[in-house]
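Missing here: one protein chain of the complex. Every other protein chain is in place.
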Amino acid sequence: MLDACGVQSAEDLFSHLPSAVRLTRPLDLPAGISEYEIVEYFRQRAAENVNGHASFLGAGVYSHFRPVLVDTVVARGEFLTSYTPYQAEISQGTLTAIFEFQTMICQLTGMDVANASMYDGSTAVTEAAMMAARATGKGRILVARSLHPEYRQVLATYTRNQGMRVEEFGYLNDAGLLDAEDLEQKMDGLTAAVIVQSPNFFGLIDRIKEAADIAHRGGALLIVAFTESVSLGIIEPPAEADIVAGELQSFAISPSYGGPFAGIIATREKFVRQMPGRLVGQTVDTSGNRAFCLTLATREQHIRREKATSNICTNQALIALMATVFMTVYGKRGLRELAEQNLAKSHYLASKLKPRFCGKFFNEFVARAPGKPPDEINRALFKRKIIGGLPLGRFYPELADSMLLCATEMSRRADMDAVAEAFA
Amino acid sequence: MITKVRPHLSQNEPLLFERSSPGKHAYQLPELDVPAIDPRQALGAENVRAEIEGFPEVSEVEAIRHFTRLSTWNYAIDHGMYPLGSCTMKYNPRVNELVARIDGLAWAHPYQPETLAQGSMEIMARLEAALAEITGMDAVTLQPAAGAHGELTGILMMRALLEKRGNPRKKILIPDSAHGTNPASAVIAGYAVEHVPSNPAGGLDVGVLERIVDSDVAALMVTNPNTLGVFEQDILRVAGILHAKGALLYMDGANMNALMGIARPGDFGVDALHLNLHKTFSTPHGGGGPGAGPVAVKKELEPYLPVPRLKRSGKKWAWDYKRKRSIGRVRAFYGNFGVLVRALAYILAYGGPGLRNVTVDAVLNANYLRKKLEPYFDLPYKAPNMHEVVFSDERQAKHGVRTGEFAKRLIDYGFHPYTVSFPLIVHGALMIEPTETEGKRELDHFIEAMIGIAHEVETDPQTVLSAPHGTRTSRVDEVTAARKPVLRWK
Partner (left out) sequence: MYPENFRYTKEHEWVRVDGDIGTMGITDHAQNELGDIVYVDLPKPGVKVSQGGTLGSVESVKAVSDIYAPVSGEILEINTALADAPEKVNGDPHGEAWFVKIKLSTPGEIDKLMSAADYQAYIGAEK
């Protein structure tokens, strides 16, 4: 090969680089290690994390059982090691699975079209807001304080320099649901979108219809966000929404210290050309057989460049495939049954504590114990190999005495009883 | 004698929805250990949905056959060479998959107390340090989920720094050979985009830059080596021009595979760059993602990095949220942690000397392809190339075959096509990046296929134009898909 290249050594291939840019020493990184040592290194790091504890953490990341079939499928090299399916003739596997994914997301959310995935829920909601601004030609966004606090932070970062203004509206102190009066008051003709989450950050089924009425009367779109996709197995889909944006982590995606997850955006047909991200469409091949390909790509950055609907290129395809396999395994009946189990567990736990808000909840709720700060409760629980709920003071100073607890199908009764004891 | 692929067993498989029959299922939940509850009572009847219309109902064996059959319709690196220029499709070591699934890492909740997440934080700290050393930069954020996300993060930080200096400025300069994400990201950061023409050699035009860089220019986004695979020889002068006018230099690090251990962006004037861990650092592409797009910056930009930042607190790692000048968050939590684990595993496996060898081999492979293919294809830019080479279809177009059609014929020889029609400055581009993964045998096989097709173009262009012939799905009608979009099953 060196002869063919006309060089003495491969080093000569770099001789044209200006000497001033050359690194004249070796990289200050240790020499390579064997596969066995790599596994050992990461096992040791894993051991430095908490291990084998029960957990009642939710708040956007949920502990659900991952059906074995999920990793069986995504570990296949044909899915794992393939590129973005631009070459449709040799990518029908990925394309067909994405088409099925888009379909199932539409079925779940009640929307007409869904894209092939976004980075995560936070960027999906943010891109939905930018999409609403394009669709309406307006720049003001009204966002519920009960939207995941980190999602609101991402929204602020993205919108700051685009001539968009983000303002928050409150939640009701007793019900924990959105404050319709506050929203009504802040609504104006310059508002592009109202963003609400349901179940909201406090786990409560929020007032989508009221929000939709107010938004639509003011000429704004309604964006409904979700972080707990299992809730869609039992809760009425947000039919009044113009855009649904959320996070699919609950569909067999490991918590993995916060990622990789998969966000989605689903919407009405009339907004499809404003959508960010990849879309797969159905067509035929030259033999007339059904086939799939990436489509409506003129929305995207590789074609429209600075006028694109988003800068997203790489998405979360393999993670979306995990969700696809999960939805297939559970199916119509299973997702409902799974949601019912979550409901039963969380309501069992709640029956032993006093939920802070009176709104209806799915698998998360806010609780407090008079005279016992959340950290104290969590310390007591940790001694019993239990990670308690998320203390809310860091995000909501007015809820510093409360924590957000989540129970899923994986929560054991004995551990929930232990939580009740710690609160008592 | 060139070898085409032979036909291969392929099964028909309907969509899940067509396969469904009522009552079938592939799951089993445990018995409830708490009382069941009436959803209508718990949620209110108006909040309970009817059954999900059309949702699949299949058995476990049907589910696995469905996805396994689908998988056989894909090409993948595990099948063979994937010479997509700019995409760096290298082998994905399987140990990386295993370590990312270790329970203590895979089940770590992002809100578990810091004292109970020290292992995850140590992994991130170690990766940050390694990437800083490889790039010659001072600090790294691992938060961005992909390259474009990293670009946005980097430009937002530059904007924040320029604001602090008194003026965020108005525009970002982007070479006409750049990736489309560059301009799209700059716009989200609130900048106008000005495209800069390349010089006749395909590189940055120092003369043009000297003329147009003024106090309205916030930064230049440069890809180095550029999308022709050519190292920007004048990069130090370019950095000098920008810095003298108070502007900054951003680097798209998509092509870092050509530089590891050889040259460091931090040593040639770059102020910020992103890396694509799913390119240079071998994390699997997964049919389009997930990736990770860490951003490395110089000291002056460090205060603007997204929150939270890792910091040392005694003997422990902690998350630092109190950083006044930070641009804020670009996503929830800390990044695509599972992807970061895989990238660190790759870096540990190769080590410093090994990473340098990766680069040397990648550049050698690309140069070998260039030398062997140059007699058969037009090479519009002749500067020495590094990890990839870009030909044009000028000779083949004379016989009516364009790069896109030529690419489809490669499939019949068992290869994934190269990158088609990019960069835009090459009319009818064939952009080829072999990566270090491929041995001489696979490279020679690819070369034979390319030359064989070039010959076919002259003798039997019709066969090339109607390719692929050996695939389960023949040429797909993308025009109908776009004219009459069908985006879901009904």
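Should a chain be cited, it is by its letter among A and B, assigned in written order, with residues numbered from 1 in that chain.
Convention: a contact is a pair of C-beta atoms (placed from the backbone, for glycine too) under 8 Å apart; a residue touches a chain by one contact, two chains touch by 3 or more.
These figures come from a predicted structure and were not determined experimentally.
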Where the complex has a chain not shown, which of B:45, B:201, B:244 or B:479 is the residue touching it?
B:479
Touching the absent chain in the whole complex: find that residue among A:134, A:304, A:372 or A:413.
A:304
Residues in chain B touching the chain absent from view:
421, 478-479, 482-483
Hey, which chain A residues sit against the chain that's not shown?
273, 297-298, 303-304, 307
